[in-house]
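Every protein chain of the complex appears in place save one, which is left out.
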Amino acid sequence: MSETKTKDAARPKGAGEAKPDFVFFPGCSLHSTAREYHDSTVQSMAVLGITLEELDDWNCCGATALSSADSLLSYALPARNLAMTQERGLPMAVACNSCFVTLNRVNALMETDAPYRSKVEETLKAIGRRLDGPVEIRHTLHIIYHDVGLDRIREKVKRRLEGLKVAPYYGCQIARPRHEFSDPEFPTEMDDILEAIGAEVVRYDRKTKCCGGALMTTKEDVVLELNEQLLREAQVRGADLIAVCCPMCQMNLDAYQGKINSRFGTDYKLPVVYFTQLLGFALGLDEKAMGFGRGFVPAGKHLKKYA
Amino acid sequence: MPGPKIGVYVCHCGSNIAGKVDMDALREFAAELPDVVVSRDYKYMCSDPGQDLIKADIKEKGLERVVVASCSPRMHEPTFKRACQDAGLNPYLMEMANIREQCSWVTEDGEAATQKAKALVHSAVNKARHLEPLEDKTVPVDPKTLIVGGGIAGIEAALKIAEAGKEVYLVEREPSIGGNMAKLDKTFPTLDCAACILTPKMVSVAQHPNITLLTYSEVEKVEGYIGNFEVTIRKRARSIDEKLCNGCGTCQEKCPIKVPNEFEEGLGMRKAIYTPFPQAVPNKPVIDRENCTYYKTGKCKICERVCPPKAIRFDQEDEIITEKFGAIIVATGYQLFDPSVGPQWGYGRYDNVIHGLQFERLSNASGPTGGKILLKDGSEPEAVAILHCVGSRDTNYAEYCSRICCMTSVKFAHLVREKTNAKVYDLYMDMRTFGKQYEEFYNRVVAERDIYFIRGKGAEVMQDPETGKLLVRVEDTLLGVFREIPVDMVILNAAICPRPDAQEVAQKFGIQRSADGFFLEYHLKLEPMKTANDGVFIAGTCQSPKDIPDTVGQGAGAAAEALKVVFAGQVTVTPTTAEVRDTLCSGCRICIPLCPYNAITFDEAKGVAQVNEALCKGCGTCAASCPSGALRAKHFDNRQLYAQIEGVCAE
Amino acid sequence: MTQAGSPKSQAAAGEGWEPKVVAFLCNWCSYTGADLAGISRLKYPANLRIIRVMCSGRVSPAFVLKAFHEGADGVLVGGCHPGDCHYLEGNYKTLKRKLVFERLLEQFGIEPGRFRLEWISGGEGDKFARVAEELVKTVRELGPLGSTAERLGRADGLALRAEGGGGNA
Partner (left out) sequence: MEQAEAKTLEVIRQDAFDPAKFLEELDAFPGVDKIKNCMQCGVCTASCPLSHEMKETPRKIIEMIRAGMRDEVLASDTMWYCASCYACTVRCPQGISMAEVMYALRTIALRTARNLSAAFYKTFSDTVRRYGRMHESDLMIRFALRTNPLSLLKMGPLGLRMLAKGKMSLSVPTPIRGAKEIGKLYEKVAELEGGA
């Protein structure tokens, strides 16, 4: 249901049959917990002239959970998505860091480990598909930074978020192991985009420190500690809110903020929003459509003055 | 028609070859080849008895060609050539088959290695059959030596050569000689101050009648060959008259422009007219035209007004010097690894994270803090961490060990304790204290109060956002625990790296670089100063990371190499040049623009091309391109190479 | 057995077929690199046999054809990296000649995979071993050149012409 809706939104009016720029792999989270990330990504990129077409009948990439459970399967599952992308003949866009790292892992295999690679190819053969070398996989953050460019963003901004102090939090799996970003530990692409929409980016040394990810399920105590440190630095640096680009980070920092406060006796009230929500809002898209209301810690009061 | 009598000599090289290749089979195989009249094997063919075998056969059996199957010709070609010559055989009638470096050492299977050795011997015998006698030629040598780079390696080499009575040009890019050593404070393991031991040598360089010192200068072009290099040097305009300037320093006092001093590694300032440090040689300033107000706006000229001897020359121009040299020593030094490449170390992000050379300047009495170890805010640190292997022994950056950092770290630990009351944490992976008196020095420092050695690589420097303290993260690997150490200052002992323009310099001097980017020596162990370009030698850290004792040693070694060339007075040049066979030349002139040395001209009268053998280096490009086959590369002609191809393919 | 009388018959495919690869290496860079591979005790297939020339610029197309004619299944030409040439620019000549090599081989029905031109410096022993390994592997996969031998026969005439007067000193 949500698929049809967003697809329409992604298509610029009158563009009709024009070939999209990317096949979009949303991943499971963007269809459930992170719908606001999905909608704000697709809509902002449409405004910026990038058309995404959702990969038809995509399946779960397996995330890091499958890499731990079954090695071959952890390559075969994402490989199906890459094979279908190759069939479509377009590069792939991914917004979720976890999917990004998992899909890229298959790409790396396609370039290196030959015997294991043929094993993966055999599994694809069993379902009548094939993967012919690596597929171009791009993170939407990088597409916005690189393909759209800061100048274009500045041109299109309708509401400059002047005075809004944002801590840019990239999470770990976007730039690591080495992908297309400027540095595996201190990338700057999101910083630049946020500055281009007028926001004030605060110093945030922990920008790629891990939030614990899925370990929140199995090792909750220590993962809460990690998130407390992330919130603490953002607060000390004077951030109004934290911008993220990964559903897992958003969930851990936002949904568990209450738990962290009661556990550590703190009083954090830091909204955790996707950078695309801020981008779309700055581009003039409707505040509601950007899904700010879906966060546990409300972001509304920081945005009111720009609306 | 019977061919020339050929003798084949198979070397075991101990077990280096014999351990893999079947010596008996190879010897017998060679004996069966056409024209081979004798085939022998011996344990060490390069030894005197081995050579005697060859000499005896030449004399007694009347050998006309000799084939030695052994190591690479790069090792022993001269040895066997000489042996032939001693026995009265023209040395160019000897051919080698490389069955060690290119066969026994690189082949897993013994049978395959034997088969390959046969092919290589067959190839060499085939070539030998077609060899022809050639006569070496000699040319006179220019008695001067050019040394590029005025660090301790170049200084040492210059003094040795000058003291031996030969003339030297020392070219240095910076306004003063001294190099990186001049920046150091104390030197391990004896802790004498760098300036105290270096300055006298610098002064000697300036005063020695045999040394022409060209600072603020760069080599632009190198042409020619051993004994006869023609070098173009650009002496950049200092904007002062060096003869008039008395080094009083008034200009520097009065100049209103302040910029960061490169010599102080960004920690101190200099003026637009400056000498980089007080003990500079020559002690005459330069005007940095990029920052000088006069060159930017046409106004100011304060220095000119205050200069007592009126030595300022704003209109001075660069000077181009062309000079002939017999030998060249390249001693261009190193560049410290830029730790900001790895943002995890916090360099460039946190004020009090500094690298090794910056610490040297802090600790140096003539440095920006007058020798006090201070934080950026002027206070004294309470805790200092020293990290080894920043960029070294790390496949993400430089895979090699930089060799000096362990000792430098131990020295830093001692200096911090000597000058402050700070606790010192030294984070090391391995403590490599390999030199004379190094381990003893380490043993002394390790016992000092409040110096803690932790075995683990410093992974990361963070900052506590609330207190501003630096946090160094490391695993204490001997305890197996993660440690986060709060400190006020972090010293990163960064890797010794090739200079960023190493490739350009290598090309200029016709030398090569090894995989690590440093200049490539001819032989890692036995020819560390020679390069692939005869007459060009290397010394110091441009060849590999090394400490002062090793650098001085190599500088002196390179001086000996250069002296060997200039004292000989003449050098042998290869007779393996190209020649034109007039009867075949059609006069098409295709070869003329192909020659990199402009050695081919056209004889209008005869209507044929002509090779100037003094210029020809024997690369053979012309021979490969001659449509009529008139151009012949001596010692590598078509018939010889075809025979080799037949040989390697036959087995 | 000793003379290369009938190279094709030797190259015929069979059970124990082992490819032959001839490498022309320049004295200053690639030959030194091959020595370094040995000094470092790197291992590569024994199928590769080296002939030393002073400069890769010396390697004329006729040499490459001659090697194939004599039964080689693959040929490697190794020179200095562009800009590093001991002879200033000999390797640029080689590079220009590469097109000629490839066109010629195409005419004789020799697969492009059998010929390789590589820049290998004196410091790149590992690269040399890797290139040797790869080339032998490719040639092994392509099989013996024997199947194209008849077409190759035509090389004789041309090789002789390129050779001109041969080497009659």
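Note that the chains are named A, B and C in the order they appear, and that numbering of residues resets to 1 at the start of each chain.
Keep this in mind: contacts are C-beta pairs under 8 Å (C-beta built on N, C-alpha and C of every residue); 3 or more make two chains touch, one makes a residue touch a chain.
Everything numeric in this text was worked out from a predicted model, so none of it was measured.
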Report task. Please identify which of the visible chains the hidden chain touches across the whole complex. Result -> A, B
Report summary line: By the document's definition of touch, the residue of B:168, B:311 or B:474 touching the omitted chain is B:474
Query - Candidates B:394, B:439, B:516 or B:579 - the one touching the absent chain - result: B:394
Report task. Tell me which residue among A:28, A:47 or A:157 touches the hidden chain in the full complex. Result -> A:28
Report summary line: Touching the unshown chain, chain A contributes residues 28-29, 31-33, 35, 57-60, 62-77, 80, 101, 105, 108-109, 112-113, 116-117, 119, 122-123, 126-127, 129, 172-173, 176-178, 184-185, 208-215, 217-219, 222-223, 226, 251, 255-256, 259, 294-296
Report summary line: Missing-chain contacts on chain B, rising order, are 344, 389, 393-396, 429-430, 456-460, 473-477, 480-483
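In the analysis below, only the chains that are shown with their structure count from here on.
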Query raised in the report: When you draw the chains as points and link the ones that touch, which shape shows up: line, ring, star, complete, or other?
Result: line
Query raised in the report: Counting in whole Å, what is the centre-to-centre distance of chain B and chain C, each centre being its mean C-alpha position?
Result: 32
Requested in this report: Quick one: report the Å distance separating chain A from chain C, using the average Cα coordinate of each chain.
Outcome: 51
Query - Complex contact set, residues of chain C against chain B - result: 1-4, 7, 20, 22, 28-29, 31-32, 34-35, 37-39, 41-46, 49-55, 57-60, 62-63, 66-67, 70-72, 80, 83-90, 93, 97, 121-124, 126, 129, 163-169
**Report entry** chain B - residues contacting chain C, complex
**Finding:** 32-34, 72-74, 98, 100-103, 105-109, 112-113, 115-116, 119-120, 122-123, 130, 132, 503, 506-507, 510, 512-515, 520, 524, 532-533, 576, 581, 584, 594, 596-597, 617-621, 623-630, 632-633, 636-642, 644-646, 648-650
**Report entry** Residue ranges of chain B touching chain A (in the complex, touch as defined)
**Finding:** 343-344, 349, 462-463, 465-466
